[in-house]
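Okay, structure first, notes after.
Note that this complex is displayed minus one protein chain, with the remaining chains in position.
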Amino acid sequence: MMILSKKIIPNVICTFCGATCDDLQVTVENGKVLNVRSGCSTSLSKFVNYNVERYLTPLVKKDGELHETSYEDAIARSAEILANAKYPILYGWSSTSNEASRAGLELAEWVGGVIDNTTTVCHGPTLLGVHDIGEVSASLGEIRHRADLVIYWGSNPVHSHPHHVMRYSALSKGRFRLSRKDRTMVVVDVRKTDTAKLADQFIQIEPNGDYELMCALRMAVRGDDLEQDVIAGVPAERIEELADLMISCQFGVIFFGVGLTMTQGRHRNIDVALSLVRDLNARTKFLIMPMRGWYNVAGANQVSAWVTGYPYAVDLSQGYPRYNPGDTTAVDVLARGDCDAALVVASDPVSNFPVEVSRHLAKIPVITIDPHPSATTLISEVVFPTTIVGIETGGGIYRMDGVAIVTKPVVSPPPGLHSDVEILQDILTHVKKLKMGQ
Amino acid sequence: MTELLIRNGFVYDPLNGIEGEKADISIRDGKVAESVGAGATVIDATGMMVMPGGVDIHSHIAGSKVNAGRILRPEDHEKDVERHTPITRAGTGHSIPSTFTTGYRYARLGYTTVFEPATPLLKTRHTHDELNDTPIVDKGCFPLFGNDWHSMEYLQQGRIEECAAYIAWMLRATKGYAIKLVNPGGVEAWKRGRYLVGLEDRVPNFDITPREIVRGICKANQLLHLPHTIHVHTNDLAKIGNYQTTIDTMDSVRGLGGDNKPVIHITHVQFTGRTGSAWHNVGSGAPEIADYVNKHDHVTVDMGQIVFMDTTTMTADGGFQYMLYQLSGNKWMNFDVEVETGAGIVPYRYRRNNYVNAIQWGIGLELALLIKDPWRVYMTTDHPNGGDFTKYPKIISWLMSRKAREKSIARINSIARNKLDLPDIDREYTFSEIAVVTRAGTAKALGLKQKGHLGVGADADVAVYNLNPTKIDPSRDYRLVRKALKKAAFTVKDGRIVVKNGEIVETPMGRTYWVDSQVSEGLMGKVESEMRRTFTEYYTVQMDNYAMDDSELGRSSRVSVKAEV
Amino acid sequence: MKVTLLSGRSLGQAKGKVTGKFTEEYLRNVAVCELDPEDLKSLGIALGQNVKVTTKTGSVVVRAAVASQAARRGVVFMPYGPWVNMVIPSETYGTGMPSLKGIEAEVTAAPNEKLLDLRSLVGHMARG
Partner (left out) sequence: MKEITLTLKRELHLPVEAGEISPDKFREKSIGEIEGIKIWEGNRQVALADIFKVSENSGGSGDEVTIRVVGNAAKVRKIGYRTSSGSIIVDGNAGMYVGEEMSGGSILVTGDTGSWLGTKMKGGQIEVKGNAGDYVGAGYRGTTLGMKGGTILVHGNAGQEVGCWMTDGTIRIKGNTGLMPGIHMHKGTIWIEGDCEGRAGGQMRGGKVIICGKTPTVLPSFAFEEIREKVKIGEEKIQGPFYVFSGDMNENGKGKLSVNAPNNPQLKWCEKYVEA
């Protein structure tokens, strides 16, 4: 697809954050992105700068340095590394298409590996909470049309999901809530974030105090007295006021971020938050929703769940899916030094994982499939440059609330580059040959 | 050109009036043929039973709600796994099997066609994503209407033709096969935390009643000439004595059909077949419902039979699931979908000694046994709501054997036992009748002319069971029946052997059926431009990103019909 | 100075990320520790000078900055990235999730210590 001359492409889906706005207008001239309208500043940077810093051919490591090589050679080396590995890990998957995840899951079966997606270091604990309690939620349009109370807890969308508040919540125009004045917005956080500045109320909580505060809120919602005067730095009266606000709204929602999943207690912060919202439904309509980070992290969970039954951290080393986050999760597998090879797709673990974990990655053969150089490509044995989903390649993705949409390319990729899906399928084909040969 | 000959089996093909006679089935290029050449591959079915491949009219196997159930319940998968082989993909069960596992397990039962009966329009792309990973079986899905703002508004304004055109647009956009109604109007109410009761309550903000919605969409269904009738999960599932609502719903569309042909399918009737005013006096409304069905031929139903096991309940009826959470205290998932519908999930264990569960078990079987015409009652568990689909052989044995029923009746809650009519019912299904309620009848109800029978030209989907109907008496040897039906000796899909002795030997990709109803360009143009105006107001997704492309289906099979408007 | 370390997303980090991880912009936005102005004073260093952040896991040298949002004494913020990872413990307590927020840390003035760019940092990390 070669686009000549200038044209404006409507309804383009932004492949940056989990809000996946789908109303971008992208101006393309002579195959280059010129401008993006109605997107946030991050999506503008993404679309305009997508083409800086790229490898254009596969690379393999020879005597400590990465050297250019042929696509076929890179495929063959990758397949050998993975087929010979006795406990490989396949990691990433949330900044690429569902089709890539599907190919990755089949590859994990054939090589007997652990396959985990970046959920593991964002909302993994959210899923662990859901396993214990369940979840009362909805698609984002429900919030837009009905919510009169919007709470952001441990989440700072102004920075992480810039258009979330405007498109889906406090600042959006809905059928039954016409404007901002029809809604109350509350922010609970350890610091007065830029999002807090948009709120009607800001509640500052001590770091690592979320579980206690949620506990106290559940008590107040039940109508029980609080014996302690101050909880997690918040006075009891303030907690009772918030509880009353929640009970008396017609339709409330809590959007929570990694401020809840990454702090002390992790999944139990979510467990208790889910319980609070469940309790509230005996009094009024109340929902809760995680603020998923990457544009297709939700898709990585969905595909993994329908193929294996489990949303992430799936161990296929014994030929069938097994699941126990804390054991089968990427950080733990690497920190224990258990795995002997890694495939990294559309992710940069060395920039996201604790140093001890990255140190083990640096010790084992790593194959990286990514459009851009990164800290992880620096320590890789094989590097596949690839096309960018949503800009140069199409593919299915899932929005943070699980709505499936399909991205389309707006420009053509640099000549000779393959997509994640093509690369993974070629590795898979080669692996099958090696395994059936054995 | 591939040829297959299934030789010398006892064939049950009710649509062609064949009731267990010895016959050969010739297959060429995936279709049943007059005859085949000497070079044909031969399946020796001597002493075995041959039936068309099973056709499941109602089984929740794919989509956002099913996957939410999988994510909710790792403990459900842990003990029930499928291993990776060079032919098959790994996966897990139990009550909510992963997609590949679902395809394999249906094929092992001799089923070759399955319909996912409840998919939110906005999330039907997700349903297809999963159906694309569900191998072997042909499939399709029923998108949810009746709580969607567009339908309710068109009907409230009495613009029935526009409503029909809108539905046609949606079926095309979502690649849907039939219209599903779940608690019409009631889910919109639940999304504001309220319940509707009966057919006459008005839906908040939309000034319309469930009765008006059911009648209106039933008419639209006919205007569009859709192959299946409207497929209805009635109102009041959460109400204790709800059998009357079921009968009222059937009656609300009486006379719309004319030529005494079915115009409504009431699904999993068991769940809306309860009498009583409180949980302690719940009873079976099956006799009343069966009586209505026996007297009126505009209705078909399926059982929604329960099996005593730990399973996962899931419906678009969010309000009902909340009630079930309150009753059970189990974990609870709710997911409302903007503009359209809702969903809820609660794990639940059906217990023999639980009074209400025992009554529910009785209602399902009473319905199947009291409704005289097997062509209008079909076997389902509303998988996984009443139990997972691998339990079908058990249910068949209950239908075919009074002795099997007595064994189970002896073990259920004694108060329930004394309250049910079931112990006094003598009827035992024949193999032909089983073939009707599991294949021929469902295929007919779905308007799949090439399925559910083995006449020349039919799709070569065949199940061969290691069971000799001339040697065994199902009434006495029901255990043998159960055993044989659990693992087909052979399952043939489009003329290819996919199962041998209960093991998967090949995994072709099945078709996905969807209906394209052609309405006049003028009408469609008008409705489309109206939708363009409302769409961005209603949805958080652009209209152009909402509609699915044919190429998104693994193996698209478009069913084109000419609408009346 | 004893502090509570929070790591997280920031607009700058997000933009830097999409414009390229070897760019000046990424280094400027991510190899940084945001402090409360008062804390900065008490460390006795000027804006843009380096500080050393130390936890039980290790230490890293980054540029000191004034908290862009929500200054709070005793709480410092570092954007996600390779630099903050140098001081993040890998213990997940059986959850798969390391502690990325609310970590006990020590911040000291390090005006004369070198801030490593991404390439050198990764080399340093790999050598252990």
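Note that the chains take the letters A, B and C in the order they are written out, and that residue 1 is the start of every chain.
Operating definition for what follows: a residue touches a chain if its C-beta (ideal position, glycine included) is under 8 Å from a C-beta of that chain, and two chains touch if they have at least 3 such contacts.
Predicted model only: the values in this text are computed from it and were never measured.
Every visible chain touched by the undisplayed chain in the complete complex is listed here: A, B, C. Checked against the full complex, the one of A:Glu212, A:Asp401 or A:Asp420 touching the unshown chain is A:Glu212. Here one chain is not drawn; of A:Asn11, A:Thr57 or A:Asn324, the residue touching it is A:Asn324. Within the whole complex, the absent chain has one touching residue among A:Gly265, A:Pro321, A:Pro349 or A:Pro385, and that is A:Gly265.
Where chain A meets the omitted chain, the residues involved are 85-87, 111-113, 128, 131-132, 211-212, 215-216, 218-219, 222, 224, 226-228, 231, 264-265, 268, 271-272, 275, 279, 317-318, 323-327, 336-338, 340. Counting over the whole complex, chain B has residues 72-76, 78 touching the chain that is not drawn.
Considering the complete assembly, chain C touches the hidden chain via residues 93-94.
The criterion applied here is as follows: only the chains that are shown with their structure count from here on.
Taking the definition of touch as given, a chain qualifies here only if it contacts chain A and chain C alike; none does. Between chain A and chain C the centroid-to-centroid distance comes to 22 Å (mean Cα coordinates, whole Å). Work out the mean CA point of chain A and of chain B, and you get 35 Å between them. Taking the mean of the C-alpha atoms as each chain's centre, chain B and chain C sit 56 Å apart. In chain C, no residue touches at least two other chains. Not a single residue in chain A touches at least two other chains. Those residues of chain A whose C-beta lies close enough to touch chain B in the complex are 10-11, 13, 22-23, 98, 102, 106, 109-110, 127, 130-142, 144-146, 167-168, 175-176, 250-251, 278, 281, 284-285, 287, 301-303, 305-311, 316, 319-321, 323, 396, 398, 402-406, 436.
Of all residues in chain A, those touching chain C in their complex are 16-17, 41-42, 45-46, 49-50, 52-53, 120-121, 124-125, 128, 156, 158-160, 162, 189-194, 196, 207-208, 258-259, 261-264, 266-267, 293, 313, 325-327, 329-332, 335, 348, 350-359, 362, 372-375, 378-379. Chain C meets chain A in the complex at residues 4, 6, 8-11, 14-15, 18-23, 57-58, 67, 69-70, 72, 75, 77, 80-82, 85-102, 118-119, 121-123, 125-126, 128.
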